[in-house]
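The complex is shown incomplete by one protein chain, all other protein chains being positioned as in the whole.
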Amino acid sequence: MSSHHHLVWNGELTTRLRLIRRGMYLAAPGMLWILLFLALPSLLLIVVSMTTRGDYGQIEWVFSPDNFTRLLGFSSYGWSADYLWILFRSVWVAFWSTLICVLLAYPLCFHIANRAPEKRYFWLTLIIIPFWTNLVIRAYAWLLVLAPQLPFAKFAAVLGIIPEGSPLYPSAFAVYLGMVATFLPFVAMPLYANVEKLDWALVEAAKDLYAGRARIFWHAIWPQTVPGLSVGITLTFIPAMGMFVVPDLLGGAKYMLVGNLIQQQFGTSRDWPFGAAVSLALMVLTLVGLRVQRKHSGEGGVA
Amino acid sequence: MRRFHWIVPFTAVGSLVFLYVPLLAVAVFSVNASRFGLTWQGFTLKWYQRLFANEQILEAAWNTLFLAGVSTVIATVLGTVLAIGLKRYPWSRRVYTLLDINLHLPVVTPEIVFAAALAVAFGLLRMVFSVFEPGMLNMIIGHVTFQVSFVALVVGARLASISTDIEEAARDLYADNAYIMRHVMLPLLKPGIVGGAMLAFTLSLDDFVISFFTAGPTSVTLPLYIYATVRRGVTPDIHALSTLALCVTVILVMISERVTRKTNKE
Partner (left out) sequence: MSLEAYAIYKNYGEVEALHNVDLVTERGEFFTLLGPSGCGKTTLLRIIAGLELPDSGTVMLTGNNVTTLPANERNVNTVFQSYALFPHLTLFENVAFGMRSRRMTGAVVTEKVMAALAMVHMEDKKDRLPSQLSGGQKQRVALARALVNEPEVLLLDEPMSALDAKLRHAVQAELRQLQQKLGKTFILVTHDQEEALTVSDRIAVMRQGRVVQCAPARELYERPVNRYVADFLGKANIIAGRRAEGGVETELGLLRLDSPPAWEQGELAIRPENIVFHPERPAVNGLRVRVTEAFYRGDRMEVWLEPGNLRMSAAPRRGIAKGDEIWIELLPGALVPLHE
């Protein structure tokens, strides 16, 4: 007779053990792949971050918290805020880039949602194309725009912001331009999904109550777009903190972010232990960011 | 149509101009005759011709496609079965949560940390197995790692839209496991699988950071090549290359638009 061992699952007569075994066979290869090449290596980063760099750039398995104290600015030469400043700057840049993207994305989405339905696809495609264009190309394209021969740099030179004949990069300004251009589509696309489905009756109701534009936006529009906005912010803020290509090409040594610092340790400096420590710091910042975002959005986060 | 304050359309169009000015600049300078400097010297296609004579670029193009193709095939297979295994079987709550966190790791980990972790992992693996020298194998492994997760998420979303009724109906109509998989589940999942594969392919083409940390001297991809060249100074060849890449992107976006619009209609 049937017992606890047998069950019918989606029409199939089987046992729980057999189902779990089959589910495992199906899920295991992909899961193990991620486990082996991301989850475990991430744990490995923790171990490596506590080792010491050997004289030739190899890992010496001598454990100490030195990499972290170094990150906090302590060294044999005394205290310096350089690394902390880089970390802070990364958060700062990510924050402002995200904010600017959000401020630009709302009008952009309203404008597109306001087109005739058959034309929206065209406008939406205009956002999607930069979204999928290679990041390196998009970053270096700014080098071109900001080159000394083009009007932007010439104009800045006339104003006396930069010397005659020099480009607008590397600079904080160039980094911001690159960041906003990179991430604007990341905010606009999820936001648009919400804006397109906006319930305008609420807006009309608010208008009837003689609400000002700001109040209409804040009470009738903004709450309806929170889910998309929250996804957009996550998709922007987290990668922006760790961004490497944009600051590398447009900021150079003048405007270093944590991404460049990590790359440097794994590249020219060959200091993996310190690189691992900086990576962990970025990971912590990311988790804090996700935490904050989750708390404020309640739901709709991607993670 | 609603009437907005003029600042709304102004900002919207301004934002799009802001997104496209650099790309247009690249396209314009790719047909500029001047070798040095950025002043306009007349129309030419010679940079495009030189592109196809440049061994390095052709090799990089091949590497990019090879990497994207191979990793997409692996990731699509792994990701699809992973999604089915995770979503359609009676996992206990706790196990499911753990598996789900693992699945989302590649999505939430900052690229640069991901790349650093891979570099460390391969560095240590290299001590035991010499095949893990920086190069194509490492790049494929790295790319598959993030692609798997995206494919599984896309296929999983599609899977959630297939009610268990359908499976029960198939069973009621005498179908066994293999028949249901072949004639019901896979056809119904097809849009998700195709979408996931397209996403994986594009992610691979677009990737710079993971490749940068795992590539060897013979496995340079186009983004790596462009980056390396740009660091030495911008040249018209790169403009031509980038413009071509841009055209490919536009075509891919249009194709995927078509596909998604078609599946949305179904």
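In order of appearance the chains are A and B, and numbering begins at 1 in each one.
Following the convention adopted for this analysis, a residue touches a chain if its C-beta (ideal position, glycine included) is under 8 Å from a C-beta of that chain, and two chains touch if they have at least 3 such contacts.
The shown structure was predicted, so the numbers you read here are calculated from the model rather than taken from an experiment.
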Taking the entire complex into account, which one of B:Ile166, B:Ala228 or B:Leu252 touches the absent chain?
-> B:Ile166
Even though one chain is not shown, chain A touches it at residues 1-2, 6-8, 11-13
Kindly note down the residues of chain B that lie in touch with the hidden chain.
-> 163, 165-166, 168-176, 179, 183-184, 187-188, 266
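As a working rule, only the chains that are shown with their structure count from here on.
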Which whole number of Å gives the spacing of the CA centres of chain A and chain B?
-> 16
Taking the complex as given, what residues does chain A use to touch chain B?
-> 9-12, 16, 19-20, 22-31, 33-35, 37-42, 44-45, 48, 59, 104-105, 107-108, 110-112, 114, 116, 121, 125-130, 132-138, 140-145, 147, 149-150, 180-181, 184-185, 200, 213, 238-239, 241-242, 244-245, 249, 258-259, 262-263, 266, 272, 275-276, 279, 282-283, 286, 290, 302-303
Spell out the part of chain B that touches chain A in their complex, as residue ranges.
-> 1-2, 4-5, 7-13, 15-16, 18-23, 25-26, 29, 37-39, 78-79, 81-82, 84-86, 88-91, 99, 102-121, 123-124, 141-142, 144-145, 148-149, 152, 164, 167-172, 177, 202, 205-206, 208-209, 212-213, 222-223, 226-227, 230-231, 234, 238-239, 242, 245-246, 249-250, 252-254, 257, 261
